[in-house]
Each structure stands twice: as structure tokens, then as C-alpha cells.
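Since the structure comes first, as C-alpha cells, the remarks are kept for the end.
One protein chain omitted, others in place.
Here is chain A:
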Amino acid sequence: MEMVFVAAALIIGLGALGAGIGFGLLGGKLLESTARQPEMASQLQTKAFIMAGLLDAVPMIGVGIAMYLIFVVAG
């Protein structure tokens, strides 16, 4: 049963790690490109918003599966 909690922790932890790296790169590039071309700021913000949706798809599904493991399989 302990392995279920380890699996859930790995899913959430690795998902958060990937999302953190991705959002760090995305935010850094957004700041950099806005500083280079301030007139495109609103378009860049929208593109960042779209990319954020792509970026957090896998961690979100991972959170759902991890909660299922914790509260249904182990619970």
C-alpha cells in the first residue's frame, strides 16, 4: 500500500518539476521578448496564455490520477 503513495508522490512531484521548468522558461521568454518589442506585448501575452494551456495539460491529468490513487485506491 505504501507504494501507492510513493507512486502518487512521484506523479505529482515530477509533474510539478516539469511544469515549473516550463513556466520558468515561458515567463523568461515573455519578459525578454516584451522588452525587445514592447508594441507586441498583448499578442505575446496571448501566445504565452495559449502555451501555458499546452504546458499544464500533463501535470493536470497527473494530479487527477494521483488524487485517485491516494483517495480511492489507497483510501
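In the analysis below, contacts are C-beta pairs under 8 Å (C-beta built on N, C-alpha and C of every residue); 3 or more make two chains touch, one makes a residue touch a chain; residues count from 1.
The rule we apply is simple: contacts and distances are computed from a predicted model.
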item: Protein name, per the UniProt record, of whichever chain is missing from view ("ATP synthase subunit I", "Sulfate adenylyltransferase subunit 2", "Succinate dehydrogenase / fumarate reductase cytochrome b subunit" or "General L-amino acid transport system substrate-binding protein"); value: "ATP synthase subunit I"
item: Sites on chain A contacted by the missing partner chain, in the whole complex; value: 12, 16, 19, 23, 26-27, 30-31, 34-35, 37-43, 45-46, 48-50, 52-54, 56-57, 59-61, 63-68, 70-72, 75
